[in-house]
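A protein chain is absent from this complex, but the other protein chains hold their places.
The letters A and B name the chains in turn, as written, and every chain counts its residues from 1.
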Amino acid sequence: MNEPNERSFTLAELVERFGGELLGDPEGRVWRVATLECAAATDVSFFTNPKYRRQLEATRAGAVILARHDAHYTERSRIVSANPYAYFAKVSALLNPPRHWAAGVDPSASVHPNAQIDPTATLGAFVRVGEGARVGARTVIGAGCVLGDGVSLGADSLLHPRVVIYDNCALGDRVILHSGVVIGADGFGLAMDEGRWRKIPQVGRVLVGDDVEVGANTTIDRGAVEDTVIEEDVKLDNQIQIGHNCRIGAHTAIAGCVGIAGSTRIGRYCRIGGSAMIGGHLEIVDNVEISGAAAIAKSILKPGTYTALFPVSRHEDWLRNASHLRHLDALAGRIRELERHLAELERTKS
Amino acid sequence: MNEPNERSFTLAELVERFGGELLGDPEGRVWRVATLECAAATDVSFFTNPKYRRQLEATRAGAVILARHDAHYTERSRIVSANPYAYFAKVSALLNPPRHWAAGVDPSASVHPNAQIDPTATLGAFVRVGEGARVGARTVIGAGCVLGDGVSLGADSLLHPRVVIYDNCALGDRVILHSGVVIGADGFGLAMDEGRWRKIPQVGRVLVGDDVEVGANTTIDRGAVEDTVIEEDVKLDNQIQIGHNCRIGAHTAIAGCVGIAGSTRIGRYCRIGGSAMIGGHLEIVDNVEISGAAAIAKSILKPGTYTALFPVSRHEDWLRNASHLRHLDALAGRIRELERHLAELERTKS
Partner (left out) sequence: MNEPNERSFTLAELVERFGGELLGDPEGRVWRVATLECAAATDVSFFTNPKYRRQLEATRAGAVILARHDAHYTERSRIVSANPYAYFAKVSALLNPPRHWAAGVDPSASVHPNAQIDPTATLGAFVRVGEGARVGARTVIGAGCVLGDGVSLGADSLLHPRVVIYDNCALGDRVILHSGVVIGADGFGLAMDEGRWRKIPQVGRVLVGDDVEVGANTTIDRGAVEDTVIEEDVKLDNQIQIGHNCRIGAHTAIAGCVGIAGSTRIGRYCRIGGSAMIGGHLEIVDNVEISGAAAIAKSILKPGTYTALFPVSRHEDWLRNASHLRHLDALAGRIRELERHLAELERTKS
């Protein structure tokens, strides 16, 4: 929970700023966001997931942001919005403004004399910046980050501690990289040659568009030959692996632990569930949703939602059922045989 | 293997300390642990997994810790215990005492003047500690770790090199964090708003209880609004991802590469196998065991073991069998139709 930050707003002020319809007390004052369950009278909360309806009915929040068709579940003050979650995002951003960082380079940082650091940028302790690297205006680089030679960062970006960006990768404006992110490591390019692996030099870069956010310990490999590209407003959760030469289309969101093998192209506005795996050299078109844990081995050329989940059961039930999977073809053959046999029986009967 | 450490014990001394029944030479002296296969006469080993019975029969260990019903498989000295693996843990801890660290702050460390570092704590090279952070007695912080502002660490904890803890997270006593761990990065909170993603500020913290161990490169996100909570004695292996707002119950153990999506609650004394994936907003009650690689998309409200493994087969067999999965409903329909047909045939026959 954030510390009291002396920013508080009346509900009337919120509605004036962000629109929506207020049901309840316009003078009600909130200064914190909270869940329906934990909210007190000075907190603002939101409701979008029907799972939490009981919490909505019992909430003591100072105000709840919700859709019109849910407004009757509580008598607390409400702000009715067509997009309650986005509305909540705006209110939370208002109540929790981003931290201010003093501009300047920490004396412990190691910056190559030929790097160009904007005077309004902030470099933390033990940051290493290589030759020819560029850091844009107001960009903040956390402790222990390493920027290789020729790396280019735009403006208003935030690198949390311990990010590594390999040589020559280029990132846009308003990019957020969380700790442990590695951008531009070599792709997995190997040729078997007389019984030993021979490394393919990975000479492409990684290009990252504006407004991209990358979660902790996610890795994005540089291209083998051309560049790996992450388009604008792509959102990557933690521990994702993106192979060399991939292109991820704008506004696509990928949940944690997803692996995407090399040379795959993913469209715009896709949503990929956690722990999904997407094979190499595939094409996924725009507006595809892939359910969590699905392993995708073929291209997907039509928008829609795709799933490949093995249903969970008690272990003893699984034992009994799963053994048949190795004999499905035989089972299908036996059904065909039964059908043939029965038809014959019918024929001879008549 | 550890270096000779001049700590050795007779079997009589071990049994005096830790209980159990000694079968064999009480004056036998051991100073090292070893596997059954590699053990020499000065080594102590253990047996719990029936897979290794042949190694037990052939072992040359100075002593083997095992259960009574396995004691007849070898004539080497044995220590009979009701819990051989825990007994072995105690013996190994006795023979391999934790490393001693000299108290003090490495001169290269960057510690905010308002941080409170216990004088018995150890801070390694290039450690960065933020404003208002607190480090408890005898806690060791390895090289390159970064503690954000307001982070609180208890006593007797060990952070291996290159751990990052974001602002305001709070950890208990005797916590072990391995290299690459990231605690408190932003959860994956996004609202789609007129074609672009809008970030939900992640204002909760991560709270970690006493005696928690977290494996290398594991990530635990801070709460979106309230806190993410890891209760006492939880054990997390490497490369696990825990989403925002999760609560993991005390004494639960989670194997490597598991992903747990946001707002899921996992009970006490659960065991989750490697590479399992657990969806968001779910509840898993106490004493649930989830098999490796299972993807859990629904809450589990009864204790027990749950499995969802697609059986492996040779690729050509898989090709033949798996194609039917896309037509299971049709197959089931054909079976129903056959049953109906056959019953009708029966009826008309009689």
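Simple rule for what comes next: a residue touches a chain if its C-beta (ideal position, glycine included) is under 8 Å from a C-beta of that chain, and two chains touch if they have at least 3 such contacts.
This is a predicted model, so every value here is computed, not measured.
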Of A:83, A:139, A:239 or A:252, the one touching the omitted chain in the full complex: A:239
Selected residue (touches chain absent from view) among A:15, A:30, A:257 or A:272: A:257
Touching residue (missing chain; options A:31, A:73 or A:188): A:188
Interface with the unshown chain - residue positions in subunit A: 108, 110, 126, 128, 144, 146, 148, 162, 164, 166, 180, 182, 185-186, 188-193, 195-201, 203-205, 217, 219, 221, 225-227, 239, 241, 243, 257, 259, 261, 277, 279-281, 291, 294-298, 300, 304-311, 313, 317, 320-325, 327, 331, 334-335, 338, 341-342, 345
Interface with the unshown chain - residue positions in subunit B: 1-2, 33-35, 38, 49, 51, 83, 85-86, 88-90, 92-93, 96, 106, 108, 124-126, 142-144, 160-162, 176, 178-180, 211, 213, 215-217, 233, 235, 237-239, 251, 253, 255-257, 274-275, 292-293, 309-315, 318-319, 322-323, 325-329, 331-332, 335, 338-339, 342, 345-346, 349
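Methods note: only the chains that are shown with their structure count from here on.
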Separation of mean Cα positions, subunit B and subunit A [Å, integer]: 25
